[in-house]
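Note that this complex is displayed minus one protein chain, with the remaining chains in position.
Each chain carries a letter (A, B and C) given by its place in the written order, and its residues are counted from 1.
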Amino acid sequence: MARIELDLAHAYAPNPKQDSDYALLPLKMTFEDGGAYALLGPSGCGKTTLLNIMSGLLMPSQGSVQFDGVDVTRASPQVRNIAQVFQFPVIYDTMTVAENLGFPLRNRQVPKEQIHKRVGEIAEMLEMSGQLNQLAANLSADQKQKISLGRGLVRPDVSAVLFDEPLTVIDPLLKWQLRRKIKQIHHELKLTMIYVTHDQVEALTFAEQVVVMTRGRAVQVGSAAELFERPRHTFVGNFIGSPGMNFLQGSVRSEGLQVADTVLPWLSGQSLPPGEVKLGIRPEYVALVAAQTPGALPMQVAQVQDVGTHVMLTARFAGQTVKARLSSDAARMAQGDTVWLQVLGAHSCFYQNEEIVA
Amino acid sequence: MHLTLEGIDKMVGSQTWLYPMSLQPCSGAVTVLLGATQAGKTSLMRIMAGLDVPSHGAVQVNGHSVVGVPVRKRNVAMVYQQFINYPSFTVRDNIASPLKLGGEKNVVQRVNALAEKLHIEMFLDRYPAELSGGQQQRVALARALAKGAPLMLLDEPLVNLDYKLREELRDELSALFAEGNSTVIYATTEPGEALLLGGYTAVLDQGELLQYGPTAEVFHKPQSLRVARAFSDPPMNLLAADAVASGVQLEGGPLLAVHLPETASRKLTVGVRASALHVTAQEGDVVLPGKVELAEISGSDTFVHVATLVGEVVAQLTGVHYFELGAQVTLYLNPAQAYVFDDQGLLLLAPVRGGGR
Amino acid sequence: MSTTIKPVNQKAWFLILPVLICVAFSAIVPLMTVVNYSVQDIISPERRVFVGTEWFAAIMRDEELHSALLRQLTFSLSVLAVELPLGILLALSMPAQGWKASAVLVIVSLSLLIPWNVVGTIWQIFGRTDIGLMGAALQGLGIDYSYTGNATHAWLTVLLMDVWHWTPLVGLLGYAGLRSIPDAYYQAASIDGASKFAVFRYVQLPKMRGVLMIAVLLRFMDSFMIYTEPFVLTGGGPGNSTTFLSQFLTIKAVGQFDIGPAAAFSLIYFLIILLLCFILYNWMQRVGTQDKEGGHE
Partner (left out) sequence: MNKTGFEKRNLFMVLYIVFALLPVYWMVNMSFKTNEEILASFSLFPQHFTWANYKTILTDASWYSGYINSLIYVGINTVISITVALPAAYAFSRYSFLGDKHVFFWLLTNRMTPPAVFLLPFFQLYSTVGLMDTHIAVALAHLLFNVPLAVWILEGFMSGIPREIDETAYIDGYSFPAFFVKIFGSSGESVGRF
């Protein structure tokens, strides 16, 4: 298993000038050996480009890739000894499951019985021992993805397993089981695993550390809690959590934060640089409070949605919208009512030109 | 526009795709067809649109039958799962095509207004192939809205889009549906999407229509076990139980002091939604100690899989919580929050709305 | 419920009708005449005698037919044996994309656009030892080459001409098959450490199965009915070493004017084609659909 260090950038054109020329802006990052990482971001944010640079399918236009201190920037995927599971199942149609799994070892001239034993072990781990002699082409999409994964795990010395949105074509009901299987395998084999996806549920479930990316830049690397509690960038605040973080435009006053014509008193010990600021508060932390409570704003109810497990309130204040997640039995309210919602609290974050300041 | 389906079904060769069902989607509102893949959503929708003809039964619009009426004359609009646009037309011509065919006058203004509403006004002169998946679907939506048909059908329109884009487009869609007055039929596999879109929900499972009613009501009062199972994500915890004098005795677990109707069968199934299980005790709660199997964080919630004495259950906790695999954890359940189904899978007891924590 | 299952619509017959009329006019009517002739002895336009299956029996015993059929089979099989591997090699060595690919495609498939008799004429001149480049070259190498005198030389030249004329068809079909293979398969193979041959054996060949079946069907059938090119090049000579079935039939029908046996043989020839076509077509459907299921998005 390998410790992967990246210090690189990747540009479309030979001599990039401004940010838009870069598929991947300069980044420096380390993936610890045995760690479970996720590259999370919308389509076209550069996450797959980064994965292909790590797997060796793509050479970065500048910088280096190191596996356990060895420079592999120019090395092929085979030399880097990585495994990759693609968006759609990639298997050898004319082979049986066992032949598919044993194929990498056969290419390395590993003796037959050793292949047989190793394939048996991995099939056991993937709960596919029953289908070993079936033709791989006739299996379901999720079983085929397990075979793809198995082709990597069969190699005892595989350096890292890379996933490129592996659940895209899987039936929604089965996604849950395949996700759990990958997590169990990571727990058992302690392999370095890097998972690319646009779906925050998959990223936050699978990975210990999540790299949130947008427009070729890694805006924040952190655990699910850090991304949820202290998003370092407004993009991360909005991207993580469903619905994402509310942002209220305001300006800093000595006695408190002025939003439109109301001033919210600071909490004790809070101090902020002067000027325009965005107050970030997650719908989960917006609380329904009594009138005139400090840190709360009188808001007009725009929409109340019964989302089964909870109620999603959409309220407006001076042209700005705030969503609040209230428990099902919260006080009944109708469109147009005025409710007091606490927005300034322990869980609030403050942003100036999109970066967190407090 | 009143659409009525009377005893329709659909057989293809030896397979039955749709069992006999009748449905009157509430006119002018959003009806969500909720069901897993292969549940029959697309077949039902194609019959409503007139693209397919039912094997039996009647399809009526405002009282007179439309079975066999070519879809051209049906004045419907449809959005497919895989962003269908005319590849050889620019975005502008794509949106304008139903208007031109309908002989509308101010086509240009209508097209520009729609493009602005769906944030694709800058792509009007590009070809669909040059756009991203999300933008292509917006073009398809604009063309469907351009028609202003009294019946608008959307077949899982967001499933191929990015997670965050799906959220964004869903809010826009519910706003667009609220603005218009056409009857909207929206197919999806995600219960969350049905709840967010509101309106009415028809739950389909293996070609059968199980229940139709206002979305919140179908969610909180599922008529049967199959409806409850179809309408919960993550899957509802189903625990075997027996009817006893003082309530419902979970096999291998605590007793739920609830009042059962006399007609209840001895063998029961207790349904507990993941959100009904908490890690903080409230008075009157039943205790379920167990070992953590897996913790899944989905941004706003954490789903904890716990092996307890009544079997493996999933609890949904708000926010981000960390659990070591194998750690001990105690779950608390308010008996009033449990669903009880009899041995036929029919609902006996449903949680009292607003009684939960 | 995927919409890939085609709806049943009997009205589609109206769309088919024009094709039916066109093809039937030039297929069914002549076929009836052939059947009509194959069971009669036509002494003169007025006097016709019904002879039943006599002509068929005569043809079946005709030694010349047997040798012509044998020559045809050997020719068709050798065409497949040479053109299939060569075509696949051609497909594999085509440049992937860009202008180079289109340039090479045009040059290589030039021969497919040339009318059949012109191909015969080109090779007729090309092979002459006095004014033909190939003829002169072989002569220069000391080979006493003559496609008009030496039977094996003639046969080989006809084969070489057919290879020159039709291999690009197999190449193009193979190339189309290769282009449909997503990059992920090559990436996976390189990650698994597959050798170049393994990539060909387990990734490229299975994916090209569908199109190669079409190539086999087309090439075998077309070579089985070849007439123009060998007729122009060698006129079937020397002797009848390059007289294949079509030419044999033409000699019988137009040359010796014994209509009966010619008609009988035409029917037999048609039935052989029908049978071979049926076998290959079904095999192609089965292999083709297998690819579709095993395929992906």
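Basically, contacts are C-beta pairs under 8 Å (C-beta built on N, C-alpha and C of every residue); 3 or more make two chains touch, one makes a residue touch a chain.
Just so we're clear, the structure is a prediction, and the values are computed from it rather than from any experiment.
Student: If you put the missing chain back into the full complex, which of the shown chains would it touch?
Tutor: So, taking every chain into account, the missing one touches B, C.
Student: Quick one: which of B:L101, B:M122 or B:V244 touches the chain that's been left out?
Tutor: Result: among the candidates, B:L101 touches the missing chain.
Student: I'm checking contacts with the chain that's been left out. Which of C:V79, C:M94, C:L138 or C:A154 qualifies?
Tutor: Selected residue, touching the omitted chain: C:M94.
Student: Return the single residue from C:V108, C:L156 or C:L205 that touches the missing chain.
Tutor: Considering all chains, including the one not shown, the answer is C:V108.
Student: Tell me, which residues in chain C touch the chain that this view leaves out?
Tutor: 3, 6-10, 12-13, 15-16, 18-20, 22-23, 25-27, 29-31, 33-34, 37, 89-90, 92-96, 104, 107-108, 110-111, 122-123, 125-126, 130-134, 136, 164, 168, 178, 186, 190, 196, 199, 221-222, 224-225, 227, 245-247, 249-250, 253-254, 259, 262-263, 266, 269-270, 273-274, 277-278, 281
Student: Pick out the residues on chain B that sit against the missing chain.
Tutor: Counting only chain B, the missing chain is touched by 49, 51, 70-72, 74, 76-78, 80, 82, 84-89, 97-98, 101-102, 143, 147.
In this text, only the chains that are shown with their structure count from here on.
Student: Suppose chain centres are the mean of their C-alpha atoms. Which chain sits farthest from chain B?
Tutor: Relative to chain B, the chain with the farthest C-alpha centre is C.
Student: I'd like the Å distance between the centres of chain A and chain C, where a centre is the mean of that chain's Cα atoms.
Tutor: 56
Student: Which chain B residues reach two or more other chains?
Tutor: none
Student: Return the residues of chain A touching two or more other chains; collapse runs of consecutive numbers into ranges.
Tutor: In chain A, no residue touches at least two other chains, as defined above.
Student: In the complex, go through chain B and note every residue touching chain A.
Tutor: These residues of chain B touch chain A: 36-37, 132-133, 162-165, 167, 189-192, 195-196, 198, 215-216, 219-220, 234, 273-275, 294, 296-300, 316, 318-320, 322, 325, 353-357.
Student: Residue numbers of chain C touching chain A in their complex, please.
Tutor: 182, 184-185, 187-188, 190-195, 198, 202-203, 206-207, 290-291, 293-294, 296-297
Student: If we count contacts the way the header does, which residues on chain A are in touch with chain B in the complex?
Tutor: Those residues of chain A that touch chain B are 42-44, 171-173, 176, 179-180, 183, 187, 198-201, 204-205, 224-225, 228-229, 238-244, 282-284, 305-310, 312, 325, 327-329.
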